[in-house]
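A single protein chain has been omitted from the complex, and every remaining protein chain is retained in its original position.
The letters A, B, C and D name the chains in turn, as written, and every chain counts its residues from 1.
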Amino acid sequence: MMESLAVSLVNAVPALSGVPLWTMTLLVMVVVAAVVLTFALLYAGLATYVERKVAGDIQARIGPNRVGPLGLLQFLADGIKLLLKEDIIPAKADRFLFALAPYLVFIGSFAAFVVVPFGVGLIASDLNIGVYYVMAISSLVVVGVMLAGWSSNNKWALLGGMRAAAQIVSYEVPVGMALLPAVLIAGSLSLQDIVRSQGGLLGIFGWNLFHNPFTFVSFFLYYTAALAETNRTPFDIPEAESELVSGYHVEYSGIRFAFFFLAEYGDMFVVSALATACFLGGWHVPFLDAEALPVAWGNLFSLGVFLAKALGLVLLMMWIRWTLPRLRVDQLMRMSWKYLVPITFFNLLGVSLWLLVFHGKGIPRMIASLFG
Amino acid sequence: MGAHRPGNAPPEGRQMSHDPAHSGPAPAVGPVSLGPEAHVMVGNADKFINWCRKSSLWYLLFATACCGIELMQTGASRYDLDRFGAVFRATPRQSDLMIVAGTITHKMAERLIRLYEQMPEPKYVISMGSCANTGGPFYKDSYCVVKGVDLLIPVDVYVPGCPPRPEALIDGILKLQKIIEQKRNFAAKA
Amino acid sequence: MGLKGYLHDIWEAVATTAKGMRITARYGVDPRETITLQYPEERWEPSERFRGFLHNDIKRCTSCTMCVKVCPVDCISLESVRGADKKLVLASYDINIGRCMYCGLCVEVCPPKSLTHTSGYEKATVTRGELILHFVPEDAEEIKARVAKQVAEAAAKAEAEKSAKAEAPPMGWPAPVFAAGNPGAGADAEKKPAQEPKGEPANREEPPKEGGEKAE
Amino acid sequence: MKARAEALPTQEMLINMGPQHPSTHGVLRVILRTDGEVVVNARPDVGYLHRALEKIGERVTYAQFMPFTDRLDYLASMNCNAAWAWTVEKLAGIEVPERAEYIRVIVCELNRISSHLIAFGSFTADMGAFTPFLYAIRERERINDLFEDICGNRLTYNYVRIGGVSADLPDRFLEKTKEFLDYFEPKIPEYNKLISYNKIFVHRLANVAAISGGEAVAYGLTGPNLRGSGVSFDLRRSEPYSVYPKLDFDVCVGTGERGTVGDCFDRYMVRINEMRESVKILRQAIAQIPGGPVMAKVPRAFKPPVGEVYFRAENPRGETGIYLISDGTVNPYRLKLRAPSFVTMNIFEKVTKGLMIADIVAVIGSFDIILPEIDR
Partner (left out) sequence: MEPKAIFEAVKGKFGEAVVELQEEGFRPAFVVVSPESVREISLFLRDDPAMKFDSLMCLSGVDYKDRFAVAYHLHSLEIGHRIGVKAYLPREAPSLPSVDGVWPAANFQEREAFDLYGIVFPGSKDLRRILLPEDWVGYPLRKDYKYPEFYHGIKV
């Protein structure tokens, strides 16, 4: 996809004709990466502000409203302040691993933005193994968190790291299983194809959510498991504020801590984006066919609809965080292995049987075909 | 009953509210300036950085005694420290303001010093309440209370009261913000 | 645990979570629920019994040291000198609000009701010296000097009168009447009250006034 | 699990749940020896807030010690004030006017509600749900307003005097209290819907650190911790003092509704139900309060007769006992403050064997300890 963009760019601008093709594609890649990363960081910054506002609203108070108009510059102030803090690496900590851990966690959560289908043509690179790629990259977070836990030579951090490892590993199984129904329906791993498979039929009913009762259940299973994957309450045991002082990032200060902070919000968006793409019809605009529209308008509408759905799920996560208490570690494990995994397997079986019996057609399609 | 006018945001734009008359500006630490032009550029950078530091003062959750309850109530719904960008952090590593809320005994003194040393550099200390200011009610007869926190760590702002009202604590934090505003980061080093 | 218990567990988890979420949503959506009092702009008017910083109206204060005695923390230091007309003149009156515990016992016990609680609570300061409130404007030494001069003149005048009409019978001075209840204080009014003398050289937590920098 | 543990020799970890920890309700330090997540031994180390109240008690007069009782348990200052006043009145045999006793009961029960609110709020915050904590503090702010009207301070009241109370009720006080009670009563079922019966919350607390009735009595547990274990013993009912005999309320006892009797959930629910009882008591007290003076005739330099007395009052955290020895002078000779949280910590080491680290936080929260009481 990058080459096509590069070729079209070379033809459009005569001055660039002398430039060899591979530098052109490299240039385009860098530009697209920059755009996606700035979107991700801006989103993560604003998400911290929105979380504190949502928390304020729920708790009958006002969130930050003094830093800049309505407090909008709060995340900027936090970021710059964290940047300027003294950079402390504990004496007995393992210096190299201590410094490496935040980058791993940051890469783990922001690299997944590559395959997020923002709009009709708006995707960094439409990998044909999209879903697997996200599953693989997001397990890099586990490595980073364990590294952070062990290397900061602090008992609380070690406990936080161990808990994170156990939790994320044991919740990747249900996350994977819960995504497979969408892959089965679309017949391809690429997220753009999954989204395209949900088009038509008045937009709403094309979604995988309403495809059949099993996919309906698997959306909620996926969302719960994804909550655990991103360490959000009620599964925020690795950085349990009240038990482990603040889990694996106890010893981190300044910009290193900012990496963890942003990575958490990055993860939240990636997980919501996946849920939107696989179950809520991705960038499909409800009453008009986004692909038929002219390129500019099509992309704009689809981007808007996609962000609305994804950010809606992020808000839901924030709402859950300020309501539910925290699970204990063994209850967390029990919930994953005794509740989520069996149900997702049973669900996967159900979807595949359904597709076999009804030749891949969902309930809405069957009703639509009844009416001709 | 308190004047409860649920307003969502104060009049925008006004950076700092009116200043209670008698608090007076803190003694400005003004080093030798570098000449007009350097000052302008450095001045703006200083102002911006101080603004960032001032508006995101993360305070360490360090509540030993009665003032700790008032600290909690300042962070709760009615007085809401979150408006000023102040969030409580559990670890000294991530906090840049330590509010010593409560009595410091000799057994606790060494822990207090260690916590203070663990905080990354641009750190500030507010001594909240009479116990932290001068040993307060336990000044005369108690054998195991440290008579004032500034025997242990340098203190930026003293908030009198026993326990001080949440408004008094917020007034202390506003004064601390004014002190931070006047700090010279770059010019001082030249 | 059986299938029924298994399903019941799931159902209960979902139901209780939903109930909790509905309550937080109700608070989240409804702006009337916000009860924040935005401090610097919206101030709260204190109840009339609010115990703020102390204030002593030195005109009505008879320097009877009742407040000094009743304070459990000794944060009031008072110094008075015997005036020419046998009445006590207040030399200096300091309250250390850094040590005061705002219990209100002194206000209750003050006979002339000159010591009162103001509704002030905003005195965050940068140095600990500013936490000592001084209620007598000029310096203690000047007052003592002035009063000593007046006593000397009065004594000289009395001396002159006595020698002028040596034969006239002397008038009995009425014994000074002090507030009841503290016979100890009345007798030794000349001696400085037992509480710390104002300078408190040994007491390192109150550095000299003018410098105002922190204690060493 | 046991067999595998022998094969895999693991090293125990020594963790300092140090004096500064978000959920130790103050400066309590717990020295944890853990094998992974499971706690082998949790030894509390207290004394970080020891302010020598008992030594001060021997150097100040009886009236001057009243503000220090505020600092004995600053979440239930009125109850401690009243306990000190009742002790000295029992020693000196002072007759307190009826209206003063009713005012004392009203402010004590209001303080019990505000203390239980903090207990409920900080307990749910330790379990991870931060919002109920802020709702509890919001309710507590309204009680603070009431106390500010009546005595001028929000936390350290110094309102009760030996022989009565320092000032009569301000004018619209009883109406404002009624307004608060009407506002507060529907909130308790709302808390229960929000968090008390939440599946995760119940799972975190049921069957955790269950204490049997006999054990609770032997270890000296009192108040909600004792009643949580099923022992129906409330000082206001079994050793009535002040005007409590005239007020009818029932004693809430742990029933093991979500687990075994005496587990963390029971202690928590006893406090929630006690808030309802306090509301009931307050309504009756407001209705029955007579007119008349509020202060008995007590000389300023008050010298009680020589003697020893032990009085105990039902504080929100348990039974606060004061053992007072007077030698006839202006200062008490010896003053022993028997604080409920201090004695409750006795059982901490025994109860937390074999629990997980997250349960240590649950046990601390369910005992509702407060540090100035432990360290005095």
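One rule holds for everything that comes next: a contact is a pair of C-beta atoms (placed from the backbone, for glycine too) under 8 Å apart; a residue touches a chain by one contact, two chains touch by 3 or more.
Everything numeric in this text was worked out from a predicted model, so none of it was measured.
Which of the chains on display does the removed chain touch in the whole complex?
B, D
For a quick check of understanding: of D:V46, D:M66, D:L155 or D:I289, which residue touches the chain that isn't displayed?
With D:V46, D:M66, D:L155 or D:I289 as choices, the missing chain is touched by D:V46.
Tell me which of B:R93, B:K107, B:K123 or B:K175 is the one touching the absent chain.
Answering carefully, the residue with contact to the hidden chain is B:K107.
Touching the missing chain, which residues of subunit D?
46-47, 50, 52, 54-55, 90-91, 214, 217-220, 231, 233, 238, 305-310, 312, 319, 321, 323, 325, 334, 336, 338, 342-343, 345-347, 350, 375-376
Residue-wise, where is subunit B in contact with the chain that is not depicted?
These residues of subunit B touch the chain that is not shown: 106-107, 109-110, 143-144, 146-147, 151-152.
Note that only the chains that are shown with their structure count from here on.
Determine the centre-to-centre distance between subunit B and subunit C, using the mean Cα coordinates as centres, and give it in whole Å.
Averaging C-alpha atoms per chain gives centres 25 Å apart.
Compute the distance, rounded to whole Å, between the mean C-alpha positions of subunit A and subunit C.
Roughly 60 Å separates the two chain centres.
I'd like the Å distance between the centres of subunit A and subunit B, where a centre is the mean of that chain's Cα atoms.
37
So which bits of subunit C are touching at least two other chains?
9, 17, 20, 23-24, 27, 34-36, 38, 72, 101-102
Give me the residues of subunit A that touch two or more other chains.
In subunit A, the residues touching two or more other chains are 55, 58-62, 241-242, 245, 322-324.
Considering the complex alone, what residue numbers of subunit D touch subunit B?
Within the complex, subunit D touches subunit B at residues 18-22, 26-27, 47-52, 55-56, 59-60, 67-68, 70-71, 74-75, 118, 133-135, 137-138, 140-141, 144-145, 154-156, 176, 371-372, 375.
Within the complex, which stretch of subunit D touches subunit C?
Going through subunit D, the ones touching subunit C are 60, 63-68, 70, 131, 135, 138, 141, 145, 148-153, 156, 158, 166-167, 170, 190, 193-195, 197-200, 300-301.
Contact residues on subunit C for subunit B in the complex?
By the definition above, subunit C touches subunit B via 31-32, 34-45, 53, 72-75, 96-102, 121-128, 131, 205, 214-215.
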